[in-house]
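In this view, the complex is presented without one of its protein chains, the others remaining in place.
Chain nomenclature is as follows: A and B, assigned in order of appearance, with residue numbering initiated at 1 for each chain independently.
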Amino acid sequence: MKLTLKVWRQKNKEAKGEFKTYQADHVSTDMSFLEMLDVLNTSLIKKGEDPIHFDHDCREGICGMCSLYINGHPHGPLQTTTCQLHMRTFKDGETITIEPWRAGAFPVIKDLVVDRTAFDRIQQAGGYVSVNTGGVPDANVIPIPKKVADEAFDAAACIGCGACVAACKNASAMLFVSAKVSQFALLPQGHAERKERVEKMVAQMDAEGFGSCTNTKACEAECPKGISVTNIARMNREYLSAMFTNYKVEVGGGGD
Amino acid sequence: MKLDSKIPDGPLAEKWTKHKFNLKLVNPANKRKYEVIVVGTGLAGASAAASLGELGYNVKAFCFQDSPRRAHSIAAQGGINAAKNYQNDGDSIHRLFYDTIKGGDYRAREGNVYRLAEVSVDIIDQCVAQGVPFAREYGGLLANRSFGGAQVSRTFYARGQTGQQLLLGAYSALNRQIANGKVKMYSRTEMLDVVVVDGKARGIITRDLITGKIESHSAHAVLLCTGGYGNVFYLSTNAKGSNVTAAWRAHKKGALFGNPCFTQIHPTCIPVSGDHQSKLTLMSESLRNDGRVWVPKVAHKGLKAKDAQSIPEADRDYFLERKYPSFGNLVPRDVASRNAKMMCDEGRGVGPTGLAVFLDFSDAIKRDGRKTIESKYGNLFDMYKQITGDNPYEMPMMIYPAVHYTMGGLWVDYNLSTNIPGLYALGEANFSDHGANRLGASALMQGLADGYFVIPYTLGDYLANIGWNDKVGTDHPAFKEAMDAVNARVNKLLSIKGKKTVDEFHRELGLTMWEYCGMSRNEAGLKIAKKKIQDLKAEFWQNVDVLGSANELNMELEKAGRVADFIELGELMVDDALARAESCGGHFREESQTPEGEALRKDDEYAFVSAWEYKGENQPEELHKEELKFENVKLTQRSYK
Partner (left out) sequence: MFCKSLTSIFGSHQKFPNNMKWVIDLFTSSLGRKLIMALTGLFLISFLVIHCTINAMIFYNDNGETFSHWGHFMGTNPIIRTLEIGLVAGFLFHIVQGLMLVKSNSAARPVSYSVAAPPPQSTWYSRSMGLLGTLLLLFLIMHTAHFWIPNRANQFAHGEELPLYSKMQDVFSNPLIVVLYVAGCVSLFWHLLHGFASAFQTLGLNHQKYNGLISFVGTAFSIVVPLIFALMPIAIYLKWIN
């Protein structure tokens, strides 16, 4: 099939970007969206034009590296990652507009590549259980109800792609942050630090310049892993509880 | 060169304990005076960086992706083995050791493999403590499943995303150390050389992928946790970015490369759909627990999955069940793969290309109900449907083998040290524990064992021995020299301005490797391959077209450097495959097979590890042999009949 592609091109972070239009002929319906771009890039290189830069890695929908805002949807019209989107989803002759994720917290690096390290910094603020390697109890010491483990898994399935931010009209990162907060709020292993965790992660989220959640649920609808907004409610709960009950204790140093 | 594996003396079960006691320790107050570089942040790298940071070392961690969480460990689906024997089904450390040695077709070291089985139990405890949401039973305890090649249920899993959950666990531990200031993270940064001064690894040269800046980093030790090199075949289940560059540049600086030809071909991948194919997608091998593999008894050219029902039961050949009645569809990966290829070679393959076999769930759905199957494999079925457009609940899947894992890698001793002191290799990047074939759910186990439980001990011994003041700064001329070489290479790639794209070279290399050095190999073919690869290399350096400049995000340039290394590696793989004129595990030499067509090992001649030494540009590499001694297992011909 034949397609017209309107692609955002931007030389670097500082440069002003613009849309460029390309014709993609001989597109096979079995191609993945990224393979279609690969083929286009090969033809660009042959013409001596700079290929379109886009992030991708595993190409099996799990690493979260691919992005692209396709025809008004993060990862395109299906609820999946761009690498798992296949051209059979599109119609012959269609015009496809491809934009980078747009958010102040995700600056464009080049073309369709954006900087998502804000997500890493949020995780660094508290997205962990503070245990060192070794010296932990046997894995079966704490039984966890299957239901709880399953729910924790559902939250943990987040791939950190940023589609929630891209989809949200407020560029809010609530779904992403709440997924991690939920995972550890559900599992007993996370309970020791639950209050500090949610406070620190929310503070970092705010510091990165993401917008606030207004419960539009666009994130949930576009999340390739189907992360539920139930997690956002859980995070709100965690945050409220921390805000009203958490306190600081000063510990003296020294010892014998 | 004498290869010393440094396997400790004493009974197998006591080696590691004894060795840990004999290793020197670094005084806690001195740990902060040491710097360690970790390249790669997958399971091995993230777990090592986090554990070393926790101990108090100053760690610099590097990954080429935008975040450590993207490392390709994330894509492992099936599970992780551990000899917990929670199921009371006869598992033990010794059994896991035995299965792994046997599964590896007796081409791995007893000492290493036993240690792996030993620490496997600690890994599960560690991951659970980190909040990894493993699958659980209704009573709240951990669930297990059996996995390819094993007759006990020892595989822990988190739906079909075990690798993701384990990696996110290690990533969280890493994040904690980044927040603590003990690990400094460099993402979108690629290692392009290792710096060796006075015979010791002293640092690395990197390229910032966004700005193109070439930089030096010095440290007391360098850990390469950079994964495998399956992408030498162009099409593989590896991530597009997975590459051999770090390991290969270390090899060219003197590190030996172990068993390069040992490649694992995974039987359950989605078949190739056309020339545009950029990578292959693996369907977890756990599918073989319930799926039945078959082809029609007589060739049906171009048989589609939706027409599979038209083949009556009597006309179907469930070839794995027929040939291996006791293991059936659960034979090890190499056996399953080779048999699928044989069916297709006989012309009985299905699908438009004839390069596929069916994996059929209709019996399992009838037996357990759609719901049960959905809860076990739902995400895999969805993925299959998304990629192929076929619904596996209604028709069989089509699968074909694809390159998945490389058992070979940098040669390391028991301490995970390469032959260059201070240079270590962990996880898939080393050659160590899987012999000639890796069992399912063992890669995650090895990556985490190396990072969490081995390197924190063995690296301490090295650091204690050299002392914290034995360090070379980046102002040393060796760094300058290495930076110049890296710069020169980058500029060379940009200046060729030839006619062929990097991908075209890569594809061509992949085809050659798959054809002659893939699922089965023979001397004549390998010699053809060697010539072809040498020609390709010569052409690459005259005719590759890399646009753009060195001082910007330039993905073509990144790829070009990696493909240049793959080409050189490809030749070494062919050399290794030629030198090993026996069949073992994933390495099937057609000259060495039993009358029934099964792999025939030659233990008298080939019970050794090949360790190749780089001898200079376009010089033949030198083969060193590390003899393998088996004191605790009897070498038998693998049989899954």
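We adopt the following convention: contacts are C-beta pairs under 8 Å (C-beta built on N, C-alpha and C of every residue); 3 or more make two chains touch, one makes a residue touch a chain.
Keep in mind that what you see is a predicted model, and the values were worked out from it rather than measured.
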{"item": "In the full complex, displayed partners of the excluded chain", "value": "A"}
{"item": "Per the touch definition above, residue among A:Asp25, A:Asp92 or A:Asp206 touching the missing chain", "value": "A:Asp206"}
{"item": "Contact partner of the left-out chain, one of A:Thr4, A:Gln23 or A:Asn215", "value": "A:Asn215"}
{"item": "Residue among A:Ala15, A:Ala192 or A:Leu240 that touches the chain left out of view", "value": "A:Leu240"}
{"item": "Chain not shown, touching residues in chain A", "value": "19, 69, 71-73, 77, 97, 99, 102-105, 167, 169-172, 174, 199, 202-203, 205-206, 209-218, 220-222, 229-230, 232-240, 243-244, 246-248, 250"}
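Heads up, the rule we're going with is that only the chains that are shown with their structure count from here on.
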{"item": "Inter-centroid spacing, chain B versus chain A (mean Cα positions, whole Å)", "value": "27"}
{"item": "Chain B contact footprint on chain A (complex, rising order)", "value": "11-12, 28, 30-32, 34-36, 38-39, 42, 45-46, 48-51, 53, 55-65, 78, 80, 84, 86, 88, 109-110, 113, 115-117, 119-120, 123-134, 136-140, 142-146, 149-150, 152-153, 156-157, 159-160, 183-184, 187, 189-190"}
{"item": "Complex contact set, residues of chain B against chain A", "value": "47, 50-51, 54, 65-72, 74-75, 84, 86, 122, 124-142, 158-159, 161, 163-165, 168, 171-173, 175-176, 178-179, 185, 187, 210, 237, 239-241, 273-274, 276-279, 281-282, 383, 386-387, 389, 452-453, 456, 501, 503-504, 545, 547-548, 552-553, 555-556"}
